[in-house]
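Heads up, one of the protein chains got dropped from this complex, but the rest are sitting where they should.
Right, chain A next:
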């Protein structure tokens, strides 16, 4: 650059070359981008793909590998069939479903009410509470599971899915409240003034204005609560030892691994089936999912 600027006579051919090189640079940047993305996609998708391949193999094919393990020679659905017809696995699924639905409903009621109150109807200490919500979000479950183990034990809910319903809100409520505060705070004040003039009370204002306007935020928060309670692992591992009360995550990890001869095909099929609901939700609601993910920092 300094070379072309040094002598005016050299500037014009230099300029021509620079424009050409700019286009070339752009093309190279694009090629680099695609190469990086393809490599990244291969790395990111290889483990789930290999799980899928394994789940389609028979035990005989898994234990006597001939050639590459990355292709399926005799695809079969027997692993999936064995799981679906297994009452224990169906039990895991229903436990997960029960806990997740309860937790999502509970979380959304708690956090929408609280976020509305914190974003709009300040009260003594509400600012401190908003900061407190954020700090609670930063407290990891692995710091709390031992005292909670004692507390849940004292309430008599160890080995019960209801114990999970009790403690999962620690995972979901702080973040959901936090992003709902952000969404509610971005609604213009004129809207609630108009509602107040029309004689709406606070409850009507929340249900008739805030919830409809902030619907994308509510969907994002619901997806978050769903994903987190479906994937929760620390609490069920600590609190549940009876197979009939286990949700999917710990059920697949602890019950499908039996003895030394692993039923790998079945294990992978189980893991994939267990991972399916969040993936399906994600596939259909990706934009909300990403909005929720980034809301914590970009809306803050």
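In this section, a contact is a pair of C-beta atoms (placed from the backbone, for glycine too) under 8 Å apart; a residue touches a chain by one contact, two chains touch by 3 or more; residues count from 1.
Keep in mind that, in the parts below, contacts and distances are computed from a predicted model.
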Which of the following is the UniProt-recorded protein name of the chain this complex doesn't show: "Monovalent cation/H+ antiporter subunit D family protein", "Sugar ABC transporter permease", "Cytochrome c" or "D-methionine transport system ATP-binding protein"? "Sugar ABC transporter permease"
If you put the missing chain back, which residues of chain A would it touch? 1, 25, 29-30, 32-34, 36-37, 40-41, 43-45, 47-48, 50-51, 54, 62-63, 65, 68-70, 109-111, 113-114, 116-118, 120-124, 126, 129, 131-136, 138-151, 166-167, 169-170, 173-174, 177, 199, 201-203, 227, 230-231, 233-234, 237-238, 249-250, 252-253, 264, 267-268, 271-272, 274-275, 278-279, 282-283, 286, 289-290, 293-294, 296-298, 300
